[in-house]
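All protein chains but one are shown at their positions in the complex.
Lettered A, B and C in written order, each chain numbered from 1.
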Amino acid sequence: MSVAVAERSSAPPQHALRPVISFHGVSKVYPNGTEALRDVDLAIHQGDFCFLVGPSGAGKSTLVRLLIRDEAPSTGRIFIDGQEVSRMSHRKLPKLRRKFGIVFQDYKLLTRRTVAQNVAFALQVTRPGQRHLREKVEEVLWIVGLEDKLDKFPDELSGGEQQRVAIARALVHRPRIFLADEPTGNLDPDTSWGIVQLLLQINHRGTTVLMATHNREVVDLVRRRVIAIDNGRVVRDEAEGSYLREGTATL
Amino acid sequence: MSVAVAERSSAPPQHALRPVISFHGVSKVYPNGTEALRDVDLAIHQGDFCFLVGPSGAGKSTLVRLLIRDEAPSTGRIFIDGQEVSRMSHRKLPKLRRKFGIVFQDYKLLTRRTVAQNVAFALQVTRPGQRHLREKVEEVLWIVGLEDKLDKFPDELSGGEQQRVAIARALVHRPRIFLADEPTGNLDPDTSWGIVQLLLQINHRGTTVLMATHNREVVDLVRRRVIAIDNGRVVRDEAEGSYLREGTATL
Amino acid sequence: MRQIFASLWFALHSAGQNFRRNLGVSLAGVFTMGLIIFLVGGSLLFTHSVDTVLQGQEQNASHLKIYLSDNASLAAITNFESRLKTDPRVISVTFETKDQAAHQASQNPDIASALNVLGSNPLPASLNLNVRKLTDLSQFNAEAKATPIVDSTTPTDYNSDVISKLNTVITVIEWVGAIIAIILLTISIVIIMNTIRTAVYSRRTEIEIMKLVGATDWFVRWPFILEGMLGGLLAAIFSGAVVFGAYRLFVQAAQGNLLSVPFDVRYTVTLLIVLLVGGVAVGAFGSFLGVRRFLSA
Partner (left out) sequence: MRQIFASLWFALHSAGQNFRRNLGVSLAGVFTMGLIIFLVGGSLLFTHSVDTVLQGQEQNASHLKIYLSDNASLAAITNFESRLKTDPRVISVTFETKDQAAHQASQNPDIASALNVLGSNPLPASLNLNVRKLTDLSQFNAEAKATPIVDSTTPTDYNSDVISKLNTVITVIEWVGAIIAIILLTISIVIIMNTIRTAVYSRRTEIEIMKLVGATDWFVRWPFILEGMLGGLLAAIFSGAVVFGAYRLFVQAAQGNLLSVPFDVRYTVTLLIVLLVGGVAVGAFGSFLGVRRFLSA
């Protein structure tokens, strides 16, 4: 196993570089009193590929929301590229968010724009004046297998198709950091696997990937870093982890 | 394996009774021209437990939508309890829909009602004047593990918690037919398995269950009837099927 | 029975809850409705007040003084007077003798001394006519001038020009007032419908979900209608109070000035009731229409 670690340059603990993402004693209590995260410390380096696993309601989505400053942490500090996100002014948020490609758990597609427009929107926002817009949009939609749905509206798509539009939108501007919150929940195993292959590819080209997932099969096959959260706490962080703690019985 | 069949009273082919659900040459072409279902024939009997599988965009949700007459078929006829759904007048739809418990793929929770109110709503609609409303709501929410989220609003819940509210709402009025469209897409394997056990239980008590899913693990372990759709056609219908055609390589 | 009560309770409960949870949009709707009810109520009250005042004015203005020639016989005068008295267009006729005219005029000391100096009384006797409608004045004027017993040098005293102008102004105001009231009402109804429809539009998904779960049209509709009624009621109360207050202030302010506008209690109470009922009705009906579009889909 140590051989495998040596082969991959992105195994986290050995890094001397400043991490891309770091959490320092972060807690999140929602206004209604729910404690979603408790005292989370975390460092993710450029080029890492991390799975975020944990039971329903563990705090995975909350962690993603804090990263893009959709929510502010209650205590603790969060840094991205050395910038403190948790104290960032509102005016700087757009620039922060453009670093990411994000697949939201509930997709968050613009219902009154077509598939192509939804994807193009992310490109227009992040790279205004970009040339060959249409080509780039068509290419990424072809990658996720939606080349024949370009001019459909989101509510004319199946659940899995919507999810793939969300993935395409997060990929189109070649972000430095790719965040995906349960991106294969509505996809069949074959399509899911295709998406994971894609993420491995972009990770290979240098993109940092953080993917919250319940897909045990994928996590166990890919064998990359696994951060497990339970009840708001990081309970496990392994460089080549599996979905469950090794040795725990399945089902 | 034949022993297992003999043990279960609900294996479909032997039925002499009228089916609860039957499709006769049903096709669905959406207004934008997409052919979602092509010439589907299907019979599901009282007490059946069926998985509906197939790749993303195959037509599973469309089939469910036709059943509750959220959409009307383009050609063909659909019967439920001997009533022709496809020609039913608008006034009779509420009564039809109350026979079902439905988990929608996108949950369809009322965002301005609490979890408890969302579940209670289904009960109030189907059984107005029901006694012990609150108790029944609390019981079913306890079953899906949300006893501490009663008075939260849907957007204060995690993705998986929302999905479980949708499941609770579909269960609370003890429907005769339970339709679930990808009900475990946002649930971790343990919770998913708990839900499936629950569905097996209610099926054991006589409820007909139809569940569209991508969860290969569940389908392969439960070994019940599997209806596979691809590109709008029923390509397989086995009494004790698995997720993939037996003998097909995984991944 | 239990079922009906349960449904009713559910509808009432949801209506109140929706109203509160959607407070922003609810209040915007209530505010719009309130302003419009205020506009309609205010313009009705205002028109009524102007009408009352102008009717008073008209009666004040509708005098005609017919000067009689000095050599008219008393018989002829009495004859003429009784002819006028029986005319249905006439309210009253009073006879003013030369002495009364002199006495009246003598209240001005200058005139009194002038009369004194003059020795004789140059002032003519007159018939003072009060007619019902201003528009009839010119006719009486012409009639009087053609009567032989009337003083031919200064036959009548009334400013025909000003009166006819005042008369036209009144007619135009009443006419235009009616047109404006109709336009205002139409516009109000359209705006209120639009407001409610837009508010309901933002909740079309909610309606769709309710229907998919098996709710009947009426089960979905009732909370919305009750919510609309609640909004209409609030709007009516709020604007009714403002209209009432403004009217009182207006009456008081007018009292101090030349015009005295009577505070018409009966009209006001009726109006307030009409506003309340109207507000509730429009709220209910608007919601009904607003929801219908999304139910039949």
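Assume a residue touches a chain if its C-beta (ideal position, glycine included) is under 8 Å from a C-beta of that chain, and two chains touch if they have at least 3 such contacts.
It should be emphasised that the depicted structure is a prediction, and the values quoted were computed from it without experimental measurement.
Contacts of the undisplayed chain with visible chains (whole complex): A, C.
Residue C:202 is the one among C:94, C:139 or C:202 that touches the chain not shown.
Among A:24, A:97 or A:174, only A:97 touches the chain that is left out of the view. Touching the chain that is not shown, out of C:94, C:194, C:252 or C:270: C:194 (per the contact rule at the top). Taking the complete complex into account, residues 24-25, 28-29, 31-32, 35-36, 38-39, 42, 46, 54, 57, 60-61, 63, 108, 110-111, 114, 122-123, 145, 152-154, 157-159, 161-166, 168-169, 172-173, 176, 183-184, 187, 190-191, 194-195, 197-199, 201-202, 257-259 of chain C touch the chain not shown.
Touching residues on chain A toward the chain that is not drawn are 68, 70, 90, 93-98, 100, 102, 104, 108-113, 121-122, 124-126, 128-130, 169.
One rule holds in what follows: only the chains that are shown with their structure count from here on.
Under the contact definition stated at the top, no chain borders both chain A and chain B.
Top contact pair of chains, counted by C-beta pairs, is A-B. Between chain A and chain B the centroid-to-centroid distance comes to 30 Å (mean Cα coordinates, whole Å).
Once the centre of each chain is set as its mean CA position, chain A and chain C turn out to be 68 Å apart. Per-chain Cα centroids separate chain B from chain C by 64 Å.
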